[in-house]
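Only one protein chain is missing from this complex, and each of the others stays in its spot.
All chains are identified by letter, namely A and B, in their written order; residue positions are counted from 1 within each chain.
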Amino acid sequence: MSDALAPFLAATIRTATPLALAALGELLVERAGLINIGIEGAVLSGAFGALAGATAGGVAGGYAGAMAGGLLVGSLFAFCVLVLRADQIITGMALTLLSVGVTGTLYRAWYGASGAALHAPTSAPRAIVGLVSIPLLGEALFRQPLITYFTYLLAPAIAWWLYRTHGGLALRAIGERPDAAASAGVRVGRMQALAVLVGGLLAGLAGGTLVLAQAGTFVENMSAGRGFIALAIVVLGRWRPLGVAFGALLFGAASAMQYAFQAMGWNVPYQIFLAVPYLLTLAALAGAMGRARAPAALGRPT
Amino acid sequence: MSTSPPALALEGISKRFGAVQALRDVSLRVEPGTIHALLGENGAGKTTLMHVAFGLVSSNTGSVYVDSARVEIRSPADAIAIGLGMVHQHFSLVPAMTVAENLALGGHGVLRTREMVDTVRHIADLTGFALDPSARVENLSIGAQQRVEIAKALARQARILILDEPTAVLAPSEAEDLLRWIRRFADAGHAVVLITHKLSEALAVADHVTVLRHGRVVYDDAAARSSVHGLTAAMLGTDALASTEYVRAGGTAGAAVFVAKGVTIRDERGTLRLRDASFVVHEREILGVAGVEGAGQHELLRALAGRAKVDAGVIERPPRVGFVPEDRHRDAVLLDRSLTDNVALRDAARRRGRMPWAAIRAKTQNLMSEFDVRAPSRNVPLRSLSGGNQQKLVVAREMGTGDRAAPARGAHPVAALVVENPTRGLDVRATADVHARLRMARDQGAAIVLYSSDLDEVLALASRMIVLHGGELREMPLDRHAVGRAMLGA
Partner (left out) sequence: MLLALGGVAAIICAIVLLLLLGGYDVPSALIALWTGSVGTWYAFTSATLVRAIPLMLTGCAVAVAFRAGVFNIGAEGQLLAGGTGAAAIALAFPSAGPVALAIALIAGAAAGAGWAGIAALLRERFGVLEVISTIMLNFVALYAVSFLVRGPLQEPTHAYPQSSSIAETVRLARLPGAGRLHVGILIALAITLGVGWWLRHTAAGFRLQVVGESPTAAASAGLIDVRRTSALAFVASGALAGLAGAIEVLGVTYALYEDLSPGYGYTAIAVALLAGLDPWRVVLTSLLFAALEAGAGAMQRDANVPSTLVAVIEALLIVTVVATQAIRRRRSVGARTDDLELEVTT
């Protein structure tokens, strides 16, 4: 049993990492009162950016490209919603569609037809000396790529910023009562824009993780709804950073289940495992939304 | 005349919003250690002027000086930085956050809990207000929230305090307490601008009075040299006193239209608002409702209009009750749709089959002429009408008679109407218009329930009066003092 546990945990964390990154980014956006469903497009753009960056400059270049891709989508969202005052949902949809189209088109144009497996340099898992020797958890938690360690640190860092600094207080106020924040001297538009940009950047990193730390290649529509799942994780985590991190783990575990099942020799149609994250999202949303308290100004027209 | 420079001076301020000139070359000088009352009717420009000073609105012309130095105020942050503080009419607090957090908002760096709590205690000592740092604003009473609002301004070391209609939501004795505090604050050397439309208040407490009308300064003098008559003339632009004559009903009340028996109502969050109330409203009668904000009038009106349920008891009312809610944009109209579509809104739920557009268009035309709704045509989006005309259309629609879709009950054009702050945001003429319509409807047999946060408006129109306080409902005589005391539970 413990034989299966370690690989299961490792798979959980591996799957959870990009989800957590994207969800933490979206958390900041939603705490600022905005909903960016273009996050799916940001993840995809990040994945493509990672491929482009990696072919030019190795793993580092890959992550830079990933951030750039996500940032681009984020800035388009910020421009349309905060400057042009367009509807958030429609803008988000349009950006996701745009990302699908642009990444698909550019991929075929630059790298040839039908998704031949392109080998992007990947970042191998690095063990943390000492911690990796912890029985049971050590191998799973501490033999992971660097980006995962970054994510371990990111969640508490965001929690600290959100609850223990004036900046975080201001952001939370914007998501609750923007007028109150404004009259207290908070620069609402600027903070919302920053939140959106950071959200895009983290979503881009999530996409980069898929390419550089997992698949080692790019496939059209690679994000496969992960950005949307991140939206659900934000709700599930009750708009709190640590809650979001645990929500991501939950989804990671659900996806990793298929390995556990296979290891135990249970024969289940593979489509069920493919469908699990989405079904889980639905269940999570149904269970979570009622009790969770969303930021009061979430989604209101700007 | 004081020889020290004015604490705050606004020179030559003009502001245009779209087609409306809200402010026209307005100048104002506020001396330190004084209370400067800024008077004017609805829409005169008082709040706009102070929004300019506080950086919420940019002016088209003019300059702002603080202690004789010219300043550029582009945002509330700038205003706060130079010592201005503003207490808004609609509170700008974050309900879900605590008092300490609300006061800390706008700062920089790391949050230090101990410092935040100390700040709250410090302000509490300074002002004599009771402030609980860890209390959530949404759980506080209106009066307490206002004190937090003031504390917020003081926490930023405001030397010039602007208060926008601070007593609007308070009962008479709370208002007196507040005014006394403002006097002490000014005596300590600070400057205060008090925006109000209440003459008596201004004369009671201010040192200097400025009156705005249609965006212009029409009066500016020391309070000691001012009189009610003079100020009224300046505010209204005529020599006639504001009508304090309560024009009573001709004719006596008729049959019962609204009957409330043992009504208990809770609000959305389950808080008890009204307990076991019973009353009747008759034909040819306007029932005035009075209460401080949050006394349950919001819920009661909606229950009477059939827009909300009661938790216990029964309300008997006609099947079709007209409702003019206070938040017009949110609850009464479709801003981006034509006047015709807005009129069609009224019976939308009970219609079956095809929409009788021809009839609705005709009805709209009738209502527009009958109620003097100024618009290029009935096809323009409602958004393009002025606030006053929008409200007139709403009133027309809810009162209007031109529709035969409703099953007739006798031949009554309108049996029942519930009205909430009907003249908010309207200018003097539109207000008088609406009042006249309400009286006309009453004379034609309607039963009207009227609430306004302006007690004088209610007293001027009501045939009878009920007061809500602490979940109880009491019928009171039409006497301002009695009603005022009852609003407080005395």
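Just so we're on the same page, a residue touches a chain if its C-beta (ideal position, glycine included) is under 8 Å from a C-beta of that chain, and two chains touch if they have at least 3 such contacts.
Every value quoted in this text rests on a predicted model; they were computed, and no experiment measured them.
In the entire assembly, the chain absent from the figure touches the shown chains A, B.
Looking at A:Ala60, A:Ile90 or A:Leu136, the residue that reaches the missing chain in the full complex is A:Ile90. Per the touch definition above, the residue from B:Asp132, B:Asp221, B:Asp311 or B:Asp331 contacting the chain not shown is B:Asp331. Considering the whole complex, the residue from A:Trp161, A:Phe246, A:Tyr259 or A:Tyr278 that touches the absent chain is A:Tyr278. Residue in contact with the omitted chain (choice from B:Arg346, B:Arg378 or B:Arg437): B:Arg346.
Contact between subunit A and the unshown chain involves residues 37, 80, 84-87, 89-91, 93-95, 97-98, 100-102, 104-105, 108-109, 220, 224-225, 228, 231-232, 269, 271-272, 274-275, 278-279, 281-282, 285-287, 289-290. Of the residues in subunit B, those that touch the hidden partner chain are 17-20, 22, 42-48, 57, 89-90, 165, 168, 197, 306-307, 323, 325, 329-337, 344-346, 348-355, 357, 381, 383-384, 386-387, 390, 424-425.
Just so it is clear, only the chains that are shown with their structure count from here on.
Note on chain placement: the centre of subunit A and the centre of subunit B lie 46 Å apart, centres being C-alpha means.
Interface residues of subunit B, counted against subunit A in their complex, comprise 54, 56, 75-77, 80-81, 86, 88, 91-97, 101-102, 104-111, 152, 156. Against subunit B, in their complex, subunit A makes its touches with residues 163-170, 172-173, 176-177, 179-187, 293, 296.
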